[in-house]
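What you see is part of a larger complex, with each chain still in position.
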């Protein structure tokens, strides 16, 4: 056992009485939604008598703040909010304990733009300043060495769709299902699939994080959370398309009354891959990209990913 | 250009009749004094003539350009100085800016407030405020001038002086002046006709013409003053009795 | 008797006033009429407009949204939750701010020191408090109330303070002459005299409370936090569902109109009538 684990074991208080978990009502959080709606997590935790309380967030910052305050113990998040909190707390706040989803972010542009050179002078959007897609977009645009800079305007996902529909922006680097929404409903097309920019097309979209305190106190519970996550992912990866679509649609509707129509969700599901692989090697790259485009202050992502629960699972 | 009242009645919401079918004709250029007990409806009457209050029944005829009105309380605008208060009346009467300055000064001198023209109302004494209100009423320069106890807050000497000013103004301009007073002697001294109002409801109890002859004869004037006082006292006593019975 | 010429005017009883329908009724009919006119306009514009239905939904498509939201009960419960939070939070805010404002009014140095900060706090957007509130209180109603209170309190304090500042100094003299203690002065003279300004401040405070609540309700839903109107609004935005956004806006407006008509307008009317004044255009009978 590594030094980390000894320390953790020292404070082990056995299974938690309650697990408070946060996630978004987003397609990329489907494992969380499925794990809830199919009772996978509940089945896992029942044996310890651990209760579940789930909280639905709109955005990463609030989820991170809640995690830090102890209002939730674990959360499904984008990698960047997790990374930002990890760096600003000097590694004390949280760990990524499992992957959830990878892929599923694209640069969607209007039909006047057919090759990357035409991005010169355009107005592009990303969902959140310093977020995964924002950094990717800035990095990509920088790499193109365009004759004339493209503007990057961070705005929320819903607003991006609205702006694109109205022709206010020429394109947007957004996650699913918004990329599909722009394609299916607003006549856009995918110019770049982010997957093409990463080795094997794998970059984290959603990860599962847990607060360090909770992890130290209740490793058994965390283990069960990771197990449930993997089980949900397995279900998503094995179910047939129709069943999957129906389950996700229902879970989304239950969580936030989603009104995205089937075509959008179906298209989006094709773009996203679910996997518990946390892709640990990608984080330092994310940090370096961000620093390179002038977002954030950089730092060392070492130790962010803690794979011990996943490791135990494989045994 | 006088004022005509025809069967004018007034009641406020929740009160009985305050003024009851009052009719009188006030001719152009008349100087009328209104006497009556406190609360009998004198201010209400002036308010109706000024068009600030509609009668409950009956009708009045007044000059179309309205009447200048000096309120019972000074009613100065607190954010304006004494001279600005007077100036506003001139401005709203349409006088051009360049001519107003001199006129304001003149009016304030008339009421002996030449030295206080730059003071705000809250820096003036009660009597000074009343005199600014008087200056403002004169600034309006309408054919009909209504005055509600214009000299109540003034000392005898200042009052005397202003009596003279008012008399001579009336003689020079031929305005129709209707003024309310509590001072029987003041009424005799200034007016050409005195209306005595009864109270609850207000009706005309007595009308007296004052001739110059009577005015200038101290004995006759004193006798009239006594007589009017007696009338008023009798009226008052009646009410006291009523009050005592009804209570 | 002199005949009517153009230079004379005849003043007669104002019968019109008595023939007019009751002011109470008017107060309900007029806003309703306004709403009908506005909605018709909106429908016409949405027909004429070249914008796609999903970018500019007309009243009909918004109305079609309603049954679904009513069926799953989310709209009703969201309104219920938000209204409960807003009203209870507002009451707490009033209870806290009133003595604070009185304290500031009677401690000149304190007022000089803290007064400008209170005004400055009014301009601080509600989301500024969210991180701190979450860290202190986690995901509980306490967080929501904190954000709400910090939004409403400064505004109510300022309202009452400016009401007190406008009290004519003669009332202060009176209170001194009558030998009122500081408490008696506050209770019997200061508060009633400042009432009209205070109520104006309360109305603004209510607006701040409600708006801060909307911001606070964006933090999270489910679990420990019940769904509120703010969350519903954000959901509409996130889903790029403008019909939902419009529906929520209309609901908020409706709640606002009802609170105004049922609470603030009558209080204000009574206060003014007590002082022999009236809202412009209303007779004070």
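First chain written, first letter: the chains are A, B and C, and each begins at residue 1.
By our rule, a residue touches a chain if its C-beta (ideal position, glycine included) is under 8 Å from a C-beta of that chain, and two chains touch if they have at least 3 such contacts.
Since we're looking at a predicted model, the values are computed, not measured.
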Number of copies of each distinct protein chain, complete complex: A x1, B x2, C x2
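Operating definition for what follows: only the chains that are shown with their structure count from here on.
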Distance between chain centroids, defined by C-alpha means - subunit B, subunit C (Å): 46
Chain centre separation (subunit A, subunit B; CA means) in Å: 84
Gap in Å, rounded to a whole number, between the CA centres of subunit C and subunit A: 40
Set of subunit A residues in contact with two or more other chains: none
Complex contact set, residues of subunit C against subunit A: 51-52, 54-55, 69, 72, 74, 130-131, 134-140, 218-225, 231, 234-242, 244
Subunit B contact footprint on subunit C (complex, rising order): 1-2, 4, 6-14, 169, 285
Sites on subunit A touched by subunit C in the complex: 20, 22, 53-58, 61-63, 65-66, 68-72, 156-159, 161-162, 165-166, 181, 185, 255-260
